[in-house]
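Omission of a single protein chain aside, the complex is shown with its protein chains in their original locations.
Here the chain labels run A, B and C in written order, and each chain numbers its own residues starting at 1.
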């Protein structure tokens, strides 16, 4: 298993980051290289090292880096002096995107939504969704879920579970109740029943909610997959109790789980949908809040933002919808790859009974290795072997594999081989450490 | 005064926007054309009409549209498969930007700051600043100002004065006290004294603030310019009362008022500075929070965001700093243009004594025409004459002129001629309407 | 079963209340009489009607009305011009109370607490407890429970579950998470385990709590009794997670469940205890927050209130502690009476299998009759039979029997006979109505 050429050993000069960049940076701490170029599944560092990207910007690069079709569309646009920034003025770039979205994504799925372009980050799309839900219902409480992740600005952060992120707020985060996600209390407790019980009890202390905000697969939360039944029950609960159902599809959408929207498997109709990350196709900032038409009750300008008319991103996004989503070839490919990955991961897990479990679905998969220490060891070793890869989960105990959806079979196997080897090494290393500690303590 | 070729009369087909875009859109309502291309100060619509851009994305396009040097740098980068999206990984694009920022902007000004890249919108940069101030001080209240504008996500929105924007929140916006901006109560009341009085009174009900958040020139608030003395007093107040001074330079920074930072004229040293809009030079999403090093107390990853590594924007931003800011030629040009504009505007205002006043400074100027109706008439007429232009101010009573800083003298005069004519027509129209009404009422 | 002389039929003149009193009044709506005097278990209305008090001011009159010993102590004090109101000055009345509290209640139970007199209502005592817990821990979130009731001022109201009461706030009630009380999800779900799971998960969205606030028996919430094991587990959870354990013993304390404190059966040591209602013995306003000495970290005057030195109440409270609590005779009597009541209620319930259940413990007992309609019928009929009695529970479905603890056996049986008859009549009435409706619908 030595398919990946070892990245060069030359250490990059990273002093400018130490000197000039805030200590808030995180990913770069575990992957101390400097990257320069990228094509498809591969990233190249300044010293000539090559890395297989199993992180893809946390699912921002579903179509791989610099996909040639998308790249060419953008180059053509820039060369022709296409308008780059337009606030919310009408532009040809936006019109083309809206038309493609309507024809290729919404119509075939019998979905009827208005498109709201917010500031081009996922958290802005979530903030807009929350605002609208509160405005439309006249209620203030939002129900979010344990281990949910929705963004870093205060409205979205209040819906996020992670305590480190939350503590950054410096003020209490309110107007949100975090309820138990599917199987949060194990397979025997139907958490949707618990929620129903509280919503139906006028003395439960749970106020009438404006919205239920949910990810169908929790990316940052550890690749937890909500079951179809649970999602249906939550959707029905929302309807019954007058709350809007908001699906945050920022990480799981745009094909990551197979279909364009992650909730298609459940056959539910959200009131509001948030998209961002892979929407632009090239990794450019773009965010979109889809709203059922009757809920589009905004005052003009009530929620705005300078960069909501990011035309470069409209251009590449339109090209991506055209190229990948006009037929179901791409989607079927994702499902096939997802199956390959899941099988490999199950084989890996089977080697470590009781210690490793497979998480996720589609091509949003990972390995729960039981602790942050082991998961960190896996990613550290994998990075040495040329894999850009990260962890997630409440205790950072899940090694998250987010390969480009466009990856070819051979490259996928190369990467999974490296992950498999890293897991093996990580257990040796960790068990060894523990054994050494025991020995040391014996004296 | 007919220098601008009248845009074609062909009406564009805007049905896709009606059908598919949320009613939250605003600018496009007053300017019902569809734009396609843009170069320098000029925008072109799909029907071949040409418009002079006196809005520049609310100061996002200080260097004009598609500046050839910036554009070429971006094309070269994309052609070479430069990495587009990198979360917070180290990239050559980021390193180049940090080095240019340090060498060209900070060092010559004896400024020592750490750079934090937030999600690439101004509101995200403000949210990060607020979080950090609260975290560092352990306090929760932030002091913002009347007519201030800081963004649409809940943390920044709480600091924003505009009641339409605020009402969009759907929940009460707290932890912020809105104090009176300079000259808010007229020239005879020193509002910094009022604030000082309340901060020094342990029973005023004003809790100890974590930060004072201020724009030196309020762009959305009506081009209100804080005096140097007021800014110095506010800076000193912040220091005395243990609050961080945050300058929101998102609209006024990047040369709009002449120097790179708008606060340079006041000789103050903010604790935190937020930048966005024109930072990338081409209108691409990019946001930056500058932090005094000793305040950089973030936990790794405590505030993050997918698109904070928008490398396309790093590339054009670096090119912009290099091209425009390595000498003071550009800055001096802005001052000269600003003086020309101010003189012209004073001449216009002089024609309407007691009805029109000049607001703003540098090339961040406008005309207070006394009412939303008249201001709307001015911009509507100006748009018919080929000027893209907008209003601001608490009652939308200020016609805001944000020309590209790179505009040539002739084009500037063409535009100002059109504005002058639009003001004249607007008053005729408005007074006429009123006269007709009076006449009608007389019967 | 006709032991109670039917109250006179003369209708009282209640116009002054209609004309002058706010419509917020509630109990008086179901019991449209005007009361004048009261002794022991009996209340007398202005028309000479006599009523057996099975409400006792929601457990405020545990020793009955105008107990002669307490009444005489108060008369002596007033006759001697004893000081009535003292803010927090030292008074003989307060000293006597503190000494009696220490000697009779705390010392024999090996309890070491500081006494804080708050404004003389339960809600004020709870507010003080919450403030102190937040201050001492530096945390903001408080965990309260479904169906909990803690008061009407905003801090306590945020901890209260009832949605009608909550909606009165007019602002969102925050900084509190309402967790499931014991057996809230039925006997098969250990809700303390659920809470533990969430507290131990750093991504659950549940912030570290300042306090866990709990009633051992939920009076307003429907006479739900927390089991000893659950209480022990909650106490242990609080300790483990650095939260203070606050027992709100306002309704269940002062002997209502048998021992002086309701939590004595669980063998737990709260960090803070709130008492009010029956503390003064005569029904006079008095409230007390007991604090473990090391948590008594108040600044002088940090929480105050005019009537916290209500000396009349100190006098009667001291007399009550002396008379009832120096030996265990009284407490044993309550247990015996409770057993008698429980047996009677079980007999009544047995007549209506599947329709009536016994709730509560000690002399804090009631009948869950399944719906608000039936419960209202029971209390209405019982009142016609001369019983002052009320409902509680999330749906007002529990007929709550709070007899004076000092009641004699015969009177207790008279009252229970009347309740039994009222239940029978209520079911006849309700079933009859339903039957009539069915018949009517059949046509």
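Descriptive notes on the structure:
The rule is short, and it goes like this: contacts are C-beta pairs under 8 Å (C-beta built on N, C-alpha and C of every residue); 3 or more make two chains touch, one makes a residue touch a chain.
Keep in mind the model is a prediction, meaning the values are calculated, not measured.
Listed residues B:189, B:346 or B:428: the one in touch with the omitted chain is B:189.
Taking the complete complex into account, C:121 is the one of C:121, C:331 or C:430 that touches the chain left out.
Across B:166, B:322 or B:380, the single residue that touches the chain missing here is B:166. Touching residues on subunit B toward the chain that is not drawn are 140-141, 144-148, 160-164, 166, 172-178, 180, 184-185, 189, 193-194, 197-198, 201-208, 221, 393-395. Listed here are the subunit C residues that touch the chain not shown: 12, 14, 16-17, 19-29, 31-39, 43, 46, 55, 57-58, 60-61, 65-66, 71, 74-75, 78-92, 94-95, 98-99, 101-102, 114-117, 119-124, 127-128, 130-135, 140, 151-156, 158, 164-165, 167-171, 175, 210, 276-277, 282-285, 289, 291, 296-307, 310, 312, 388.
Although one chain is hidden here, its contacts on subunit A can still be listed: residues 171-172.
One rule holds in what follows: only the chains that are shown with their structure count from here on.
The angle needed to superpose subunit A on subunit C by their Cα atoms is 180 degrees, rounded to the nearest 5. Taking shared numbers over all numbers used, the subunit A to subunit B interface scores over half, which places it in the same class. Chains A-B form the pair joined by the most contacting C-beta pairs. One inter-chain figure worth recording: subunit B and subunit C are separated by 59 Å, centre to centre, where each centre is the mean of the chain's CA atoms. Centroid to centroid, with C-alpha atoms defining each point, subunit A and subunit C lie 49 Å apart. With each centre defined as the average position of its C-alpha atoms, the distance from subunit A to subunit B rounds to 32 Å. Looking at subunit C, one finds that residues 172 touch two or more other chains.
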